[in-house]
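Only one protein chain is missing from this complex, and each of the others stays in its spot.
As written, the chain order gives the labels A and B, with residue 1 at the start of each chain.
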Amino acid sequence: MPDPRFFRRAGPFSLKELAERSGATVAVDGSGDRQFYDVAPLSQAGEGDVSFLDNRKYLEEFLTSRAGAIVVNPDLASRAPTSACLLLSDQPYMAYAHIAKCFYPNTDSSPGIAETALIDKSAKVGENCMIGAGVVIGPKAQIGTKVSIGPNVTIDTAVEIGSGTTIGANASLSHCIIGENCQIHPGVRIGTRGFGFATTATGHIDVPQLGRVIIGNHVEIGANSTVDRGAGPDTVIGDGCRIDNLVQIGHNVHLGRHCVIVSQVGIAGSTVLEDFVVVAAQAGIAGHLTIGAGTMIGAQSGVMADLEPKTKVIGSPAVPVKQFFRQVAALAKMVRKE
Amino acid sequence: MPDPRFFRRAGPFSLKELAERSGATVAVDGSGDRQFYDVAPLSQAGEGDVSFLDNRKYLEEFLTSRAGAIVVNPDLASRAPTSACLLLSDQPYMAYAHIAKCFYPNTDSSPGIAETALIDKSAKVGENCMIGAGVVIGPKAQIGTKVSIGPNVTIDTAVEIGSGTTIGANASLSHCIIGENCQIHPGVRIGTRGFGFATTATGHIDVPQLGRVIIGNHVEIGANSTVDRGAGPDTVIGDGCRIDNLVQIGHNVHLGRHCVIVSQVGIAGSTVLEDFVVVAAQAGIAGHLTIGAGTMIGAQSGVMADLEPKTKVIGSPAVPVKQFFRQVAALAKMVRKE
Partner (left out) sequence: MPDPRFFRRAGPFSLKELAERSGATVAVDGSGDRQFYDVAPLSQAGEGDVSFLDNRKYLEEFLTSRAGAIVVNPDLASRAPTSACLLLSDQPYMAYAHIAKCFYPNTDSSPGIAETALIDKSAKVGENCMIGAGVVIGPKAQIGTKVSIGPNVTIDTAVEIGSGTTIGANASLSHCIIGENCQIHPGVRIGTRGFGFATTATGHIDVPQLGRVIIGNHVEIGANSTVDRGAGPDTVIGDGCRIDNLVQIGHNVHLGRHCVIVSQVGIAGSTVLEDFVVVAAQAGIAGHLTIGAGTMIGAQSGVMADLEPKTKVIGSPAVPVKQFFRQVAALAKMVRKE
C-alpha cells in the first residue's frame, strides 16, 4: 500500500466505475458493483485491491495473485485465479494507469500563494494557482490557472506558463513559453543561453542567443534536465513529449509530438526529431540532423547521420540493430580464436 | 596549506594521538609526543605537517619529502627520508583519511535556524540543527538532531531526515526517508516522479508513481544527481553507498551496501546492485537486472545482462575486461593490415 504520509488516496470505486474510466470491460456480469480501495502489485494485492498483468514475465505472479480485481488481456482471462474479478483490456498497462489515477489523482497542493513568494506587479497569475515559498516571478510573466509552482523556483521576465502545468522545486525558467498540463520537474533549467560562440586564435566570442524555448502541452521534463533557448530560431518541444532526468536539449532543437527521451541523453544544436521518436538512455545525437518519425535509438548510441522514419539503430556510431549485434558477435568470435 | 578562509583547522595533535585515531603505529619510540599542525602532500609538506604515500607513482616524492611525519606501508619504511617520523599502516590512505579529519573535522556550521527559513508547524526539527536561509520544510517532515540544511533547500511533506545528515544548498527532497550521517550535496533531487507511463497510439499516459526513496546511513550523493521514487515498490540505497555527481538512479532500483557509483552513471528502473558493487563513470545499466556483489563495471560500459558476483566488465555492451582489451587490440590490428 502506498505510504499514506506521501500519497493521498481517493475512492473507493466500484469495478464498473473503474472500467468506465479506464476503457476496460468487466468480464462477468454482476461483479460491477463491488467496491475497490487501492492498487497493488500482483504479489502484494489483497481482495480490496486492483492489480494488472502487462509484462508476461510476471505470469507466475498472476496465476497465484490474491488481488480482488486484475486488469488483463482477454486472451489470458481463462488462466486468471478464480478469486479475481477481471477487467479486460487490449492495453492493460494503459487501463491500469487510468485506474491508478482514480485512486491517486495527484491533488496534493491546495491553491494559495506563499507569503514569501515575490511576484512582480506586472506579472499575471491566474486563479487557483499554488505558488510556493521563495518563488520569484519576474516582470510581465503570465501564469495560467491551476498552475503549481514549487518552492524556490525562479521564473524570469515575460515567461508564459499554461494552465494546469506543474513546476518542481528549485527549477528556473527564462525566455520560454510553456503549454498546458506540463510537468516540469525539480531543478530543470529552461531557456538558458545556447552554447554559441565564434572561436578566434585568441579565444571565443559570445554569439547572442536570441531565440526562445517553446514547449507544447502535456510535456514532461525530468529533474535537472536542461533546455537551451534558440540561437535565433526557437528551440521547440512538441505536445506530449516525455523527457527524463539529466537530459540536455541544445539550441534550435525541434522535438515532434510524443517523443520519449530517456535519462542522460544529449541532443545537439539544430537537430530535428519527428513525432514519436524514442531515444534510450545516454544516447547522443549530433547537430543539424533529422531523425524520422517513429525511429528508435538504442541506449548509448551515437547518431552521426540522418535517420529514416521507423528505423532502429544502436551503437556508437549508430548502425541498424541487427548489424550491431552481428558486429558484437563477430568481434567476440575473433578474439576467441586467438 | 588549505586556505584558512574556507577550512578551519583543529590541532595541534601529537603523533601518538594521530596514531591512535588512525589505527597506525608510530615507527620509533620516543617520537610520539612530537606535535603536528597540518596535513600536506609529500612535495609540499614541511616539518610540522603529516603526509602519506599510498599510490607508488609518487615514490620519488616520498624519497625526498620534507614532511615531519609520513603515513606509509611498513614495507617502505626503510626507504623513508630520515627527517620524517613514520606512521606505519597497511592501509595508508585510510589512516591518512582519519588524520586529515582530526585536523579538519568539518564543523563549519554553527547550529541555528535562519529567520527566513519556513518550517511548517506540523514538522519536527531536532536539536542542534543548522537550517539555512530560504529553506522550506513541509508539513509533517521529521528532521533529526544535528542536521545541517543549506540555504534554499526544499523539503517536501513528510520527508524524514536522520540525525547528523547534511543537505547541500538548493537541493530538493520529496517522498523519501533518509538515514543518519548522510551527505546529500547541492542540487540533488530525491523522490521525483519515476519515468513511468503507458504509451498508446495517440500519446503517453502517466502511471502514478506510488513508492518512496529509502536511503540508509552514511550515504553520500553528489551534486545535481537525481534519485526517482519507486513506482509502487520503493527505490532503496543501502548503507554507506557513495554516489558521485550527475548520477541518475531510476525508480525501484536497489543499491546494496557500500556501492560506489561514479559520476554520470545511469541505472535504469528496477535493477538491483548487491553490496560493494563499483560502477565507473558514465556507465549505464539497463533495467530489471541483478549485478552481483563486488562486481566492477568499467567506465562508459553498457550493461545489458545480469552479472555474477565479483566479475569485472567493460565496454558497450559490457564484456569481461580481458575480452574487451583483446577485442580492442584485434580491431586495431585488422585495420593496420589494410
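Methods note: contacts are C-beta pairs under 8 Å (C-beta built on N, C-alpha and C of every residue); 3 or more make two chains touch, one makes a residue touch a chain.
Given the structure is predicted, the values throughout are model-derived calculations rather than measurements.
Across the entire complex, the residue among B:Phe13, B:Phe62, B:Tyr96 or B:Phe197 in touch with the chain not shown is B:Tyr96. Contact with the undisplayed chain is limited, among B:Pro186, B:Pro233 or B:Gly292, to B:Pro186. For chain A, the residues touching the chain absent from view are 116, 118, 134, 136, 140, 152, 154, 156-158, 170-172, 174-175, 187, 189, 192-193, 195, 197-200, 203-208, 210-212, 224, 226, 228, 232-233, 246, 248, 250, 264, 266, 268, 282, 284, 286, 288, 300, 302, 316-317, 319, 323, 326-327, 330-331. Mapped onto chain B, the interface with the missing chain covers residues 2-3, 5-7, 39-41, 57, 91, 93-94, 96-98, 100-101, 103-104, 106, 108, 114, 116, 132-134, 150-152, 168-170, 183, 185-187, 218, 220, 222-224, 239-240, 242, 244-246, 257-258, 260, 262-264, 281-282, 299-300, 316, 328, 331-332, 334-335, 338.
Basically, only the chains that are shown with their structure count from here on.
Chain A and chain B, compared by their mean Cα positions, are separated by 29 Å.
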